[in-house]
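Have a look at the structure below, then the notes.
Every protein chain except one is present and positioned as in the full complex.
Moving on, here comes chain A:
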Amino acid sequence: MLESVKHVFLVLSGKGGVGKSTVSSQVALALKESGFKVGLLDIDLCGPSIPYLLDLEVEDVHQSSEGWVPVFADSEQKLAVMSIGFLLKNRNDSIVWRGPKKTSMIKQFLTDVVWQDIDYLIIDTPPGTSDEHITVMENLRNVKCDGAIVITTPQAVSVDDVLKEITFCRKTGIPIVGIVENMSGFVCPSCSECTNIFSSNGGVSLSEMVNVPFITKVPIDPTIGKLELRGHSILKMYPDSEMSKAFSKIVLEITKSKEA
C-alpha cells in the first residue's frame, strides 16, 4: 500500500515525552497547509497521542474492500491519520501486548491502510529501539524511506537515550535528516526572562558529536498545549511566534530533501 506514497519520514527519539507526537502532528498540519496530501501514522501502540493532538478522538476507522480507510482530519481529505487510538472502545483502555502482537499490528498499519496518493507519510514512533522500531525498519526496506527526524530535549538524560537512537539509525541504514531540540528555554510570561528549564544546547552538541545536521530549536511555549489549538497548525494560528518559526524550518528541511 505504500507504493503510492511519494515520501516517508520517521519521527524518532530514544527518550519519551520530548515532543515526537507534537512535532509529527504539527509537521503534518503544516505540510497540509502548504497544499500537499499528507498521511500521519502513529505506531505508538501503548500510548497513542495523535488522536488527541488532532482532536480526532471520537473518530473510527472503516474497513473497505481495499483495506482500512484512515481517518481524515479535514473535509478536503488532505490529511489522513491512522492510530491504534481509533480502534479502542474506551480511551482509558490499555493495550497490554507483548512484542509479537505489536509487530503484527504495525505490519497491518503499513500494509493494509489505504493511503491513496499521498505526498508525505509521517510516521510517529514510541520511545526506544525495540519491536516497533525494528518492525518499521524491516518493512520500510522495500519502500524508500527519506529519513528520520530525531527529536531531543536539551538535558543530558535525554541526549543519552537519543544517542542510542542515532546508533540504531546508523546500524539499520535509516538516513537522518537532522536533529530538533525541543523544550529549549522558557520565556517567563511576567518578566520575559528566558530560563533553560531543561538545560541548554544539548541538541547542538549532540549534532556535532554524531555529525548530523541540526535543524532547529523549539522553545517551550504553553500555547501549544491549548485545547483550541488541537488539530490546527500553529503556523496558521500564531504565525509570528518563535515556535512557528521553528516548525517552518523543520517543514522546509523536509520539503527541501524532496527536491534533492
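Everything that follows uses one rule, which is that a residue touches a chain if its C-beta (ideal position, glycine included) is under 8 Å from a C-beta of that chain, and two chains touch if they have at least 3 such contacts; residues count from 1.
Please note the rule applied: contacts and distances are computed from a predicted model.
**Student:** Refer to UniProt and select, among "Tetratricopeptide repeat protein 8", "beta-aspartyl-peptidase", "Cytosolic Fe-S cluster assembly factor NUBP1 homolog" or "Bola-like protein", the name of the complex member that is left out.
**Tutor:** "Cytosolic Fe-S cluster assembly factor NUBP1 homolog"
**Student:** Among A:F9, A:F86 or A:F168, single out the residue that touches the unshown chain.
**Tutor:** Among A:F9, A:F86 or A:F168, only A:F168 touches the chain that is not shown.
**Student:** Consider the whole complex, including the chain that is not shown, and state which of A:V61, A:L87 or A:I197 touches that chain.
**Tutor:** The one listed residue touching the chain not shown is A:I197.
**Student:** Looking at A:S64, A:N92, A:N142 or A:N211, which makes contact with the chain not pictured?
**Tutor:** Going through A:S64, A:N92, A:N142 or A:N211 one by one, A:N92 is the residue touching the chain not shown.
**Student:** Quick one: say which of A:M1, A:I134, A:V204 or A:M237 touches the chain that got left out.
**Tutor:** That would be A:I134, which touches the missing chain.
**Student:** Return the single residue from A:S21, A:S184 or A:S244 that touches the missing chain.
**Tutor:** Checking the options A:S21, A:S184 or A:S244, the one contacting the hidden chain is A:S21.
**Student:** Name, in rising order, the residues on chain A that touch the hidden chain in the full complex.
**Tutor:** 14-18, 21-22, 45-47, 49, 52-53, 91-100, 102-103, 126-131, 133-134, 153, 155-158, 160-161, 163-168, 171-172, 186, 188-191, 193, 195-199, 210, 220, 222, 225-227
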